[in-house]
Structure formats: structure tokens, C-alpha cells
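One structure below.
Note that one protein chain of the assembly has been removed; the remaining protein chains are unaltered in position.
Then we have subunit A:
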Amino acid sequence: MASSYTPEVSGSGFRARVQKLGGYLAGMVMPNIGAIIAWGLITALFIPVGWLPNESLAELVGPMITYLLPILIGYTGGRMVHGQRGAVVGATATMGVIVGADVPMFLGAMIIAPLTAYVLKLFDNAIEGKIRPGFEMLVDNFSAGIVGAGFAILGKLGIGPVVNTLTNAAGDGVDWLLDHSLMPLVSILVEPAKVLFLNNAINHGVFSPLGVQQVAESGKSILFMIESNPGPGLGLLLAYFFFGPKSLRPTTPAAMIIHFFGGIHEIYFPYVLMKPRLILAMMAGGMAGVATFMITGAGTVASPAPGSIFAFFAVTAKGSHVGMILGVIIAAAVTFGVASLLLGFGKLKSDQEPDETPDETADDPESSRKENA
């Protein structure tokens, strides 16, 4: 695959594959975040413990989480594999896992929809060019119908119950972490994965499906807040602003605005990747934030996506705002403190320039490979 344009990539094949799988999972959820937020807002407003309890409007909550959101995810997952036809059979098959389970079938939709679309794609490829003229529509419609029906049945009888068990087990795992106050340790895994651009995969591929289940049960979830807390990134950028390499300091105020208010966390990843030891500061801040959320019992009703402080205010559950604000501030303060220490408060001479200056890296493929490895 190496051509004159693209020097062979070394050492990053595994990371690229993990990113790709994660990107696939996140790609099914992310286009539908708008619908998830709509559901979260309706839940926050109208359930009995919400802001404006309303029995009639609260009837929206159940069908939206049970049917609308998994079917949207299944539709999107099918479309990623095989376009519009894949989307249609993906949504159809998703209906099978929904009916075959008694928990919200995000995970089931993410498995069965791409699988169904893939089977249809195989069929379409196999018969391509072999259909008599005039029979294309008949074959197209009935192949999709038969595949869709078959996988809906399979979903109901086979996949739904299995994923039901898996989803419950994952939910029990989360409860266990919460019961034993171990939730903050999750940040040790999340923060490094995040800056390796697995942020969406973790947040939308793992935490969102588990989080919605918690919201459906108890009206809020801490899981949405683990990856998306803008506190640690803000703390890091502040540390760079005061103590970072002088050449980078002027870029940080704009980065802070984009990160903290715009919610584009990617903007701070390079500042960590430049000085990998700063990942310790991210872990410390992330853990402090999660611990604060856990102690105060804070939760959100949907994924604050993008992870902007505005999105946090919008989806934080009633009664959780103080805990949310504390968690963000404490995470920022802890990250700032640890990162400042690791940056030697700007006094380390060797640190006045980035370990790899952006200019060199861009000019020299060797150093960008190092970066990738």
C-alpha cells in the first residue's frame, strides 16, 4: 500500500485497527446524538422526578428509548455497510432484538444491523448482473424483505436474549464499580485512550449504550460524564498557557475556548501527545472529576456531546448541577496542578521547546512516525 505519496506507516497498525473498529461503533451512534439528546431532555423534564412532571408527556420516554433510538442506530449501522438498502434491513432486523430483549437494545442494534446489511450486500454482489431485465425491482425488494425478516426472527430468538444477558452483565459491572467506589479508576484507561483518538469510540461506543440504560432505570447516569468532562482538558491548556513551551503559549487561549465552550476535545490531544508524561495529569484530573461526580451523586440524562460546558448544563439531571460544576472545576484544578508540576512550572530549560517541534515533525516523516508509534 505504500506509494510515492504515502510512506509506509510503521508501528501504528494496531492502533489504526482499534481506532477503525471504535470509529465504526461510534459512527453508528454519533449521527443520532440529536435524537438521544431529545429523549434526554424529554426525560429530564417530564418524568416524576423531573423539572415539570407530566404524566401524559412522559409517555414519550419509554417508546423513544425502546424503539426509536435503537432503530435509528440500526438504520445508521446498516447504512454504513450497504447504503440505503443496508439501512432498511438493518432497521428491520433491529426490531427483532428489541422485541427479544427487555433492556434498551443499543448494543444489539450495533451488532445485528451491520451483520444483516453485510449479508444483503453479499447477496447483492453475488447476483449483480445476473437478473433478467425487468425483474430487478422484484428481486431487490424481496431479497431485502427476506433477509430483513430472517434476521428479525434470528434477533428475536437468538441474538436478543444473548445481548440482553451481556447488557445486563455490563450494567452489573458498572453497578459493582459504583458500589465499591472504584469508578474513578476507569479514568486510568479512559484518559490515555482518549488522546489516542479513541474518544468517540469510548464515549459513544461504550458509555452511551450503558448510560441510557441507567437513565431509563434511575433518571440519570454518571457514565456520560467520564469521557466528556471538559475539566481535565481545560486544566491542561491552562498549565500550557502559564508553564508550557513559550512558542505554544499564544495558541492556548483560542484552544481553551474551542475546547471548553465548543466541546471539541481533540484540540487538546496534541498538547498531551507532545509531552506524553502529561497523561498522568489527565488521569489525575479525570479521576478527581469522576470521584467528585460519584460522591455528589451527579449524573446527566444524555450524552453531553460535544463535551462543552454548555452541553453539560443542558443535560445535567435535576439536582446534579452543583456536583457537575464541582466535578468540572476540581478536575480542571487537579489537572492544572499536576501538569504544572510536570512542566516544572516553566523553569525546566529543556522544556522551553516541545519535545518535537511541530515544524520538524511536519517536514520529517521519521519524527511523525515516532509520534504515531
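List of remarks:
Keep this in mind: a contact is a pair of C-beta atoms (placed from the backbone, for glycine too) under 8 Å apart; a residue touches a chain by one contact, two chains touch by 3 or more; residues count from 1.
By our rule, contacts and distances are computed from a predicted model.
Per UniProt, the protein behind the absent chain is "PTS system mannitol-specific IIB component"; the candidates were "Sugar ABC transporter permease", "Vitamin K-dependent gamma-carboxylase-like protein", "PTS system mannitol-specific IIB component" or "Ferredoxin reductase". Among A:23, A:150, A:171 or A:192, only A:23 touches the chain left out of the display.
Contact with the undisplayed chain is limited, among A:68, A:162, A:177 or A:196, to A:196. In the complete complex, the residue from A:255, A:302, A:317 or A:332 that touches the missing chain is A:255. Contact between subunit A and the unshown chain involves residues 1-7, 9, 12-13, 15-16, 19-20, 23-24, 26-27, 30-31, 195-197, 199-201, 248, 251, 254-255, 258, 262-264, 266-267, 269-271, 273-274, 306, 358-359, 361-362, 365, 368, 371-372.
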